[in-house]
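Note that one protein chain is taken out, while the other chains of the complex remain in position.
Which chain is which? They are A and B, in the order written, and residues in each are numbered from 1.
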Amino acid sequence: MDKNMTDLARRNFFGKAAAAAGLAVAPGVMLYEVQARPADQAASSKVRWGMLIDTTKCNDCNECVTACQTENGWGAGSDNEQKSSDRQKAQWIRKVKLTDKQTGHVQSLPLMCQHCETPPCVDVCPTGASMKRADGIVLVDKHICIGCRYCMMACPYKARSFIHEDLHNQKVVAPRGKGTVESCTMCVHRVDKDGTPACVEACTKADRNAMVFGDLNDPNSTISMRLKEFGGEQIRADLGLNTGVRYQGL
Amino acid sequence: MLLRQLSKRILVTAGLLMVLPFSINADEQAGPVEVPKARAKATQEFGCVAPVEEMRKSHMQKLLHKRDKTLREGVRTKDISLAECIDCHVTKDEKTGAMPSFGDDKHFCSSCHNYAAVKVDCFQCHNDKPENQNYKHSLTDNPLKAHHKDLALNVEASKKSLNKETLDVVTSGGSK
Partner (left out) sequence: MKNVQYLEIEGNSKGYLALLGFLGLIILGALGAFYYMEHNGHWVSNMDNQIVWGTPHVFAVFLIVAASGALNVASISSVFNKTAYKPLAPLSGLLALALLAGGLMVLVLDLGHPDRLIVAMTYYNFKSIFAWNIILYNGFFAIVAVYLWMTMDRTMAKYKKAAGITAFLWRIILTTGTGSIFGFLVARQGYDAAIMAPMFIIMSFSFGLAIFMLVLMASYNWTGRPLGDALVKRLKNLLGVFVAAVLYFVMAYHLTNLYATEHHGVEAFILRDGGVYTQLFWFGQIIMGSLVPLALLYGPTGSNRKMIGLASVLIILGGLIQMYIIIIGGQAYPLEMFPGKEVSSSFFDGIVNVYSPSAPEFFLGLGGIGVALIAVALGVKVLKFLPTSLADEDVDPHHK
């Protein structure tokens, strides 16, 4: 009997010790997944950033658009572009309303640069200003953009905008200027500091939870696991662009 | 003999007249440009990017190289970050208290670029002023308490002890 009690005590002790050890190690295990890239290290193709949007949760909400405007300083997020007509004003992201002609079913979804794996905009840019970073984020290098707007002709999602007038007071994180083309950067300035895009953050804050951001190359990331379970369609999938932005409920 | 004296006098006067314009450099400015002072002065201990002469000569090369590293590769060190340069160097006009825009002689970059007539188009896209323009220079407050968490000159974050030169700078707020 005594031996049994001792054994039990020993077992208890080991159990607790193991739990304690596990608890000590666990943060390290979880942190490993979201370890921030040091500032002096370049982006790598080991990671591929992507977004998954559940369109069934979107409805008439506009949080993502407002957040992007505030973060990046366009539209209602700045007092710029006063001279441009509504059709000339830049839009990095917009809500699109779909009504099925046959069934009458109504959907709503946010549409921004889809960060394709084989972006047509990158293919057509004569100077290479339209580029895809190693980690999959598609950007415009406005230093060498000559403003020819060929990328705007080529984009299947009409994601790009041209700046039609002088700008001032730009956000430090989002330089933008007359005569160059721009589009959603997936908040690359946030992503590089281990953050999430403003639209995703706003959607989560507003408790709608329609948008997920993460590493598509990591099979254990939230986005990858959700994609595996619920699937994620591309807009204009037939073009074979393998977009980084995927949609549920299309 | 008279001619010799006269020509000597002419030569001396001409010489003096030729030197006179250079008296404009009598104060310690490097040239005819009045470059606005930065918000904080670099010291031996918390050095800034590079010595002044090197920066004057090659700041564009450094910026052109770094912009590709930041944009195309995602390297965001504060080393030659344009935003960091502007944060420190673009300051309110001492007399008027207004924050100058690029193009104004009181703006750090255009103070030289206007004089040299070298056009740069950085500020067509980049903001030419520090993000926090209401930064107030207080006598009691540590003027180097930056809104950037990891600015090297943030004295409070650093637990090191300071050398005298740095101490002078941080208590005087960078002014002479």
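Of note:
Assume contacts are C-beta pairs under 8 Å (C-beta built on N, C-alpha and C of every residue); 3 or more make two chains touch, one makes a residue touch a chain.
All values reported here derive from a predicted model rather than from experimental measurement.
The shown chains contacted by the absent chain are A, with contact judged over the whole complex.
Note on the undisplayed chain: of the listed residues A:Cys61, A:Ala134, A:Ala206 or A:Ile235, the one touching it is A:Ile235. Although one chain is not drawn, the whole complex shows that of A:Val124, A:Ala206 or A:Met225 it is A:Val124 that touches it. For the chain left out of this panel, the touching residue among A:Val181, A:Cys203, A:Leu216 or A:Val245 is A:Val181. Considering A:Ala67, A:Cys113, A:Cys145 or A:Cys184, the position touching the chain not shown turns out to be A:Cys145 (whole complex). Looking at chain A, the residues touching the absent chain are 83-85, 87-91, 94-102, 107, 111, 120, 122-129, 144-150, 152-158, 160-166, 178-181, 235-236, 239.
By definition in this document, only the chains that are shown with their structure count from here on.
Rounded to a whole number, the gap between the C-alpha centres of chain A and chain B is 38 angstrom.
Within the complex, the chain A residues that touch chain B are 37, 39-43, 131, 133-135, 139, 141-143, 166-172, 175-180, 188-189, 192-193. The part of chain B that touches chain A in the complex is made up of residues 67-69, 71-78, 83, 101, 121, 124-127, 129, 131.
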